[in-house]
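Moving on to chain A:
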Amino acid sequence: MTLFLKPNPANGVPIYLQLKEQIMHACETGALKAGDSLPGIRVLAESLVINPNTVARVYRELEQEGVLELRHGIGAFVAATGRTTRWTAARTGQMQAAQKAAKEFVGELRRRRIEPDEIRRLVEAELSSGARQRFGRTGSGD
Partner candidate 1 sequence: MEHSTLKRAHAIETEGLTKFYGTFEAVRGLTMRVPAGTITGFLGQNGAGKSSTIRMLLGMMKPTAGTGRVLDFDIAEERPSIEMRKRVAYVGEDKRLYDYMTVRQMIAFTKSFYPTWNDDVGKKLLDEFRLPLDRPTKKLSKGMRTQTALLLAFSRGAELLILDEPTEGLDPVMAEKLLELVVGAAADGATIFFSSHNVAEVEQIADRILLIDRGQLVLDTTLDLISQDFRRLRGVYDMPFPPGALAVDGVERVTVDGRVVSVLASHNSSAIAERMRAHQGGGTVEIIPLTLKEIVLESLRGEPHV
Partner candidate 2 sequence: MYRTLCAKAWLETRTRFLTALVATLAVCAFWTLGHPWIESQWQRDLIEHPEWDNPPWFLRAMKDYPFYLWHFVYAEMFQKIWVILAVLLGIGGLSREAAHGTAGFTLSLPVSRLTIFGTRAVVAVAELLALALVALAAIVAGSRVMALPYPIHHGITHLAVMFAGGLVFLAASLCITEFLEGEHTPALAGLGGVGLLYFVMQPYVDGAPVTGLAIPFAVPKLMAGPADITGAGDIVWSGLFASLGAAAVFVALAVRRSRQRDY
């Protein structure tokens, strides 16, 4: 299983989020296409050596968000809805715009002599206080 990297428990991002983002990233970049199957919960948990409940939760949430399709008894598949293909195109555009915004933001702060570590801390603080509202306890996403 070389498609997914082992999440890093200590990098500040919850493991389930890391996995979720990895799957979404794989869909965005085309590594996973509509209709492709994902590894079973047990297999993925064992290969990444993470809790199977975490894998199950990620699959569930992505199903709710329309990214994956879970077929009972068979496994998880990338949803063959138009969403993923349209989403990919839209996402790419979004990512490009986001990159531009980030560049401007960092440039502005550097001009004001704010150090890179400071910038990281400010962003982290903002994300942390915002994350609770966005992700909440039920884990419903965008």
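Going forward, contacts are C-beta pairs under 8 Å (C-beta built on N, C-alpha and C of every residue); 3 or more make two chains touch, one makes a residue touch a chain; residues count from 1.
With respect to how the candidates were assembled, all candidates are chains of the complex that A comes from, given by their letters.
It should be emphasised that the depicted structure is a prediction, and the values quoted were computed from it without experimental measurement.
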item: Options 1 or 2: the chain contacting chain A in this complex; value: 1
item: Candidate 1-facing residues of chain A, complex; value: 9-10, 12-16, 41-42, 45-46, 49-53, 121, 124-125, 128-129, 131-132, 135, 137
